[in-house]
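As you look at this complex, bear in mind that one protein chain is not there, while each of the others sits in place.
Presenting chain A:
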């Protein structure tokens, strides 16, 4: 009676996490880090970004499949927005739209024969899907004016260029850490490589 919170304190709530949860969290953290770097890079046109965090999405897609990639991508969008103070701001919805659009396309691109289509194809297709869904959302909601479409060529050039670059980086990181050595639980090998390498692609 004098200790109203004693029963509550004695009851511990255990959150059971699987190794997959840990992996998703670690990869999402890497992706969030890269999206912070992304936000810090100054670029001439609003709306154009390298999208470095998508390198993580591509690697996760190749290694662990679409479901994990969707988790990592979604967590990155939300956590990245929280860290940048953009949560529920227009920019958040734009990146959410971009993530959903590119995930949808990646789900299809992922099924293309691997012999012919690799991360570079995925990356280019995802980049166009990303800017495409952002344009649709922007046109419907933020800038309901066709003047927006005068920017489309520049967005497309950026999508193609950054799509190729990110795809190449992802392909290289995948090749350097072969998939046939699965990472032990609780430690994710490609993550450490990724955070060390991807920011500065050395030729």
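Note that in this section a residue touches a chain if its C-beta (ideal position, glycine included) is under 8 Å from a C-beta of that chain, and two chains touch if they have at least 3 such contacts; residues count from 1.
Criterion: contacts and distances are computed from a predicted model.
> One chain of this complex is not shown here; going by its UniProt record, which of these names is it: "Putative isoquinoline 1-oxidoreductase subunit alpha", "ABC transporter permease", "NusG domain II-containing protein" or "Glutamyl-tRNA(Gln) amidotransferase subunit A"?
"NusG domain II-containing protein"
> Of the residues A:124, A:137 or A:177, which one touches the chain left out of the display?
Of the listed residues, the one touching the omitted chain is A:124.
> Given the contact definition stated above, which residue among A:27, A:53, A:81 or A:171 touches the chain not shown here?
The one listed residue touching the chain not shown is A:171.
> Over the whole complex, note the residues of chain A touching the chain we left out.
112-113, 115-121, 124-125, 128, 146-147, 149-153, 156-157, 159-160, 163-164, 167-168, 171-172, 175, 203
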